[in-house]
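What follows is an incomplete set of chains from the complex, kept in their original frame.
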Amino acid sequence: MSKYQYLKEQVYEANMEIPREELAIVTFGNVSGVDRAAGVVAIKPSGVPYHRLKVEDIVIVDLDNVLVEGNMRPSSDTKTHTLLYKNFSSIGGVCHTHSTYAVAWAQAIRPIPNLGTTHADHLTASIPVTEIMSDERIQRDYELETGNQILDLFGEGKLSYEEVEMVLVACHGPFTWGKDPAKAIYNSIVLEEIAKMAYLTLQINPAAVAIKQSLCDKHYFRKHGKDAYYGQGC
Amino acid sequence: MSKYQYLKEQVYEANMEIPREELAIVTFGNVSGVDRAAGVVAIKPSGVPYHRLKVEDIVIVDLDNVLVEGNMRPSSDTKTHTLLYKNFSSIGGVCHTHSTYAVAWAQAIRPIPNLGTTHADHLTASIPVTEIMSDERIQRDYELETGNQILDLFGEGKLSYEEVEMVLVACHGPFTWGKDPAKAIYNSIVLEEIAKMAYLTLQINPAAVAIKQSLCDKHYFRKHGKDAYYGQGC
Amino acid sequence: MSKYQYLKEQVYEANMEIPREELAIVTFGNVSGVDRAAGVVAIKPSGVPYHRLKVEDIVIVDLDNVLVEGNMRPSSDTKTHTLLYKNFSSIGGVCHTHSTYAVAWAQAIRPIPNLGTTHADHLTASIPVTEIMSDERIQRDYELETGNQILDLFGEGKLSYEEVEMVLVACHGPFTWGKDPAKAIYNSIVLEEIAKMAYLTLQINPAAVAIKQSLCDKHYFRKHGKDAYYGQGC
């Protein structure tokens, strides 16, 4: 049995949420998890349909994308995942899907405004969208540069990756992360629902605006930080 | 076995309708029920995913929100529920969801107009939306004040809580109630469908208006009051 | 065993398509079937949820709405069904649902234009919508008059009930019919899909217009009449 069996199982389970929650069709999407002590990342193999995916198919690479264990090629998006692990030091899982409403906002190149408490329960900011990638970056090392597009949004001190655990890559789709693979996929489920709610809200009332800061903070800090009182405190 | 076993089972069953009817994702939403003779309320524990919820997890509190029985924290929305029980003397169940279309109307801060007989079968009025909560109330006791926002709509004598068993809390989402937990969740199912129908109607015809009073009353009184003739009369 | 067992089973099976095809929530909707030789109609009982409906619950009435067999009240829409049977002499089944997109068009009080071959495979005309019922009719005998609203559209010689097997009752929802209960519910399934397609088409291109008569006729007569060549000819 693999010495990374536990990580592979976590990553497998998180990947299988993608079809169960209808966050992508066919082979699209991928979840990874990191074992920082061992210096390895477990990730979905490239192009494998979910109904054929098995725990032992999960590929192990190191943080420089070198294959450590596995008979299949890792996800073509692997370099995006590892770059996020290197730069977001406290995260343990990353998820990428092509969920319909989140992709629509990404294709519209519009951040998702914080229109209500479902959004504010998870983050106070808008869900940001990256710039369109330059031709130079596209030619250079596309999947690595996809990660850099994300880092550009978070590295200027405007956004905290620990608060904002989700982003839209322009013309492409969502990436989310969290303390482990399960939290990363959880954030993708929530993002898709927020994206749909925001879409419908603006169809009903095109003049709808972001909720005020006091309501936003109230909901966010019910669930986050030392005074949180939502959930079972574990 | 708990002396509130019957109430816990009713409340558990009503909560499990939330994922079955797709009225909320992950852990969102909660249903409660009251035993007025015993002076207790049974409610979903906070932050527990539905697929892990068990009958014995249902928490018992009194009408002042003091824990009576249970190993888990009650829903963070408990104070909203108990305030409604104290003020709406004939209700036996309360339900709160984050169902997609109802939330969209709540985020749009628009009441749902009565555009047809599916709506009129359940209430003659528009489905009302509360005011946005003041900063003062947000700081004071948020979940209690969420209840007060609802009472503000019903307390001015404009609306009867016995006819209008559903409301949208601005920027948040729907609350519904009824004679028991099953009726409360039933009203959430109906509200989501009415919210979707109204959304689509106004997309097809932005000039669509509320149905006339005679048609509205005809449908409402087919199902309610002494001359009702819908159903099996039990 | 009931002498109408065969009819009850047909009607039961057709009713159970309503929840399977998601054409109505909770207890809404009803399908009936007629045995013209026996002079009876079998119909869903009023207000019974589909998951509790049993074959033996199906109610038998005569064409004047008098109870012939059954322990439950027939659907509150029974008079609409029987009026259609009396006036549309070749039909054997009637179906009424509250399917979401068809209701939206009914609430928008807009006929559904024939925008493509999915529609033209079933009828060449727009799917008509009735007038709003007069207060006088509402007060008189509401469900009977709902039938009369439908007859008003077909009785002026403009529309053939044998070609146009579906209608929208303004501010209410769809009624469909056919040679037997199975065809009636089939038409409700098709109507909902056509209603959704037409909605989306006009969102994409608000200037979309009805298809031309030659294309419309080609598709309709592939499936209907003596030169039909779709299906297995039985």
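In order of appearance the chains are A, B and C, and numbering begins at 1 in each one.
Operating definition for what follows: contacts are C-beta pairs under 8 Å (C-beta built on N, C-alpha and C of every residue); 3 or more make two chains touch, one makes a residue touch a chain.
Fair warning: this is a prediction, and the values are worked out from it, not measured in the lab.
Chemist: With 3 identical chains placed here, how many copies of the sequence make up the full complex in this file?
Modeler: Copy number for the complete assembly, per this file: 4.
Convention: only the chains that are shown with their structure count from here on.
Chemist: Looking only at which chains touch which, which shape fits best: line, ring, star, complete or other?
Modeler: Basically the chains just string along in a line.
Chemist: Which rotation angle, from 0 to 180°, best lines up the CA atoms of chain A with chain B, given as a multiple of 5?
Modeler: 90
Chemist: Would you mind pulling out the distance in Å between where the CA atoms of chain A average out and where those of chain B do?
Modeler: Using C-alpha averages as centres, the distance is 33 Å.
Chemist: How big is the gap, in whole Å, between where the Cα atoms of chain A centre and where those of chain C centre?
Modeler: 46
Chemist: Got the chain A residues that touch at least 2 other chains?
Modeler: none
Chemist: Which residues of chain B touch chain A in their complex?
Modeler: Against chain A, the touching part of chain B is residues 25-28, 45-48, 72-73, 76, 98, 100-101, 103-110, 132-133, 135, 138-139, 142, 171-173, 199, 202-203.
Chemist: Quick one: in the complex, what on chain B touches chain C?
Modeler: Within the complex, chain B contacts chain C at residues 115-118, 186, 189-190, 193, 196-198, 200-201, 203-205, 208, 211-212, 214-215, 218, 222, 229-233.
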